[in-house]
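Missing here: one protein chain of the complex. Every other protein chain is in place.
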Amino acid sequence: MAGDEAAAVIAPRPAPPPARYRWGLLDAFWLALIGTIAVAVAWRSQGALSYNWDWSSVWPFIVKYDSASASWVPNLLLQGLMTTVRLALWGMLLATLIGLLMGWMRNHRRLLLRLIASSYVMTVRNIPPVVFVFIFVYFISSQFMPALALDTRVGQLPAPIQELLSVLFGPLNLINNFFLGLICLSVFTGAYVTEIVRAGLQSVPAGQSEAAHSLGLSDVDTMRWVIWPQALRNVLPSLSGQFIQLIKDSSLVSLVSIQELSFMAQDVQVSTQRVFEVFVLTAGVYFCICFVLSQLFAHLERRHGRSR
Amino acid sequence: MRIRRLFLTLGLALVGAMSALTAAHAQQDTLLDTIKKRGKLQVGFSSFVPWAMRDKQGAWVGFEIDVSTKLAQDLGVQLELIPTAWDAIIPSLISGRFDVIIGGMTITPARQEQIDFTAPYSTSGQGVAASRQLAANLKWPEGYNSPNVTFTCRRGVAGCKTVEEKWPKATLRQFDDDAIAFQEVINGNAHAVISSEPKPSFFTLRNPTRLFKPSNENIVNTFEGFGLRKGQPAAVAGFNDWINKNQAWLKQRHQYWFRTQDWASLVPNL
Partner (left out) sequence: MSLRDPVSARKPPPPQAAPWHRRPWWDAVQFALAAALLIGLTYHGATQMGYQWKWDRVPRYVVRVIDGEWLAGPLLKGLMVTIELALKASVLALLIGAVTAWMRTAPSRVGRALAWSYIELIRNTPLLVQILVCYFILAPALGMGRETTGVVCLALYEGAFAAEIIRGALQAVPKGQREASLSLGMTEADTARDIVWPQALPLMLPPLAGVLVNLVKHSAIVSVIAVFDLTTQARTIISDTFMAFEIWLTTAALYLCITVSLSLAVSALERRVRRRRW
């Protein structure tokens, strides 16, 4: 019938089935290469190190059975992991505050603010992270950490507040240690966040502020209601990337004896001599956290992008 | 205008606070009073078998732990152990991260310029363990003084200076930890390692096919003392007092940790 033919023409044809992947020569080549390397490494490790894998000596360092409280309590590695997580969360918060302030100062009219912000960013970003950590810890911390005397002040607080603080910041006898690493990481990451915030502010078209001013909004109001919301929305992807970078950078403070995961891993490795197990475990933990977070952020970005 | 005034006042307040803090920190009670008021003795140390090491569960055990525990008990305060990287332990003491270094620290003139030591509470010596693979044919000790020979040591120990003085032509690689320094020699990446006895003997006993001791005598004999910040004579005197009173106990503990292997079951296999 005419109607049917018309319908057949207008209705879309079903899509052809997807072409099957044709395994080619290149695939074979890569597989062969990987196979050879794996076999070679395994054979040489056996010979060169005569290594016996022994995971059983590593488990007690993750959780141990505490006879005093008759329960499983986290041991060194898990404690280190919790410290890393705390450092990352608080560090990002502090670094964002620093970065927001410095990022705003970076492009200010006044030369003084621009000088302060750019000297901060240029100094921190051009020194190797390792050197920065050493300098910061022994140079600046020796000035005000002892004066702050956090551990004595915290020791004088009532018990429920101490409980809360120990959940937020870790074991209270290590609170000096923790804050040292926290401030160091925040100042370091703050320089990178400054650049991100500056890029965000610059990404807002100039027309926005011009339009706001022509509508009679003051400088402060323009920033607050027009510029900053757009800038922050633009920088969220970069900030999430910086958060993952912070988790990785937290491993550097282990060089100054802050008791986070890498420090504990080296400690356990030295005590048990189980090099393979400890380092594979540590690398695996970092990988899981960072990978899961990066996939999560990518997923959120895509969802957020679609809805706009 | 208002924001500028705000920043100005904030800046001045910050400057004032910092100078007040540093000034306040400069005045100190005597160390022993501060410790008693705080109720805690903060001891800086580093992991150094068998001075201090982690047992199978991760708790700290060792000669220094015993000494610190008894000292805190006798002072009537709690003990807080602060493990610190060895090459950073003196700057950490000076900057006030802890009260005293009880970590088997050898008394050397260079260190005495920076900190004060108590009277010695133990004595030890430095020994060398060499790699069978690389150093079996080297003459002791002259053969080791060549640029082709690599010594390893832990960064900051007195042994590093000994290598620089006795074998100036040799290459010296410094590591963050003793175990890694020994591992380099065991793996054949270095010719010899210098460390405080009894570690060279322990490691040689446990790795007879890879290590040997070129000489059975100590290279240098050393004395260890507590390390304190300069300008605290009352504390030095007080600790010296304690050391004197506990000589017998100290000797007995030293014997247990250094001459016997009875504690070997506590720690993971090296």
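For clarity, chains are labelled A and B in written order, and residue numbers in each chain start from 1.
Methods note: contacts are C-beta pairs under 8 Å (C-beta built on N, C-alpha and C of every residue); 3 or more make two chains touch, one makes a residue touch a chain.
Everything numeric here is computed off the predicted structure, so don't read it as measured data.
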{"item": "Shown chains that the omitted chain touches within the full complex", "value": "A, B"}
{"item": "Of B:64, B:80 or B:176, the residue in touch with the unshown chain", "value": "B:176"}
{"item": "Touch list for subunit A against the chain that is not drawn", "value": "21, 23-24, 26-27, 30-31, 34, 41, 44-45, 48-49, 110-112, 115-116, 119, 122-123, 126-132, 134-135, 138-140, 142-143, 244, 247-252, 254-255, 262, 265-266, 275-276, 279-280, 282-283, 286-287, 290-291, 294"}
{"item": "Residues from subunit B at the interface with the omitted partner, ascending", "value": "11, 15, 18-19, 22-23, 25-26, 87, 90-91, 94-96, 110, 113-114, 152, 155-156, 160-161, 173-176, 187, 189, 229-231"}
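The definition used in the following text is that only the chains that are shown with their structure count from here on.
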{"item": "Interface residues, subunit B side, partner subunit A - complex", "value": "18, 21-22, 24-25, 38, 47, 53-54, 56-58, 80, 82-85, 88, 91, 94-97, 176-177, 179-180, 267-270"}
{"item": "Partner subunit B, residues of subunit A touching it in the complex", "value": "57, 60-61, 64, 75-76, 138, 141-148, 152, 173, 176-177, 255-257, 266-268, 270-273"}
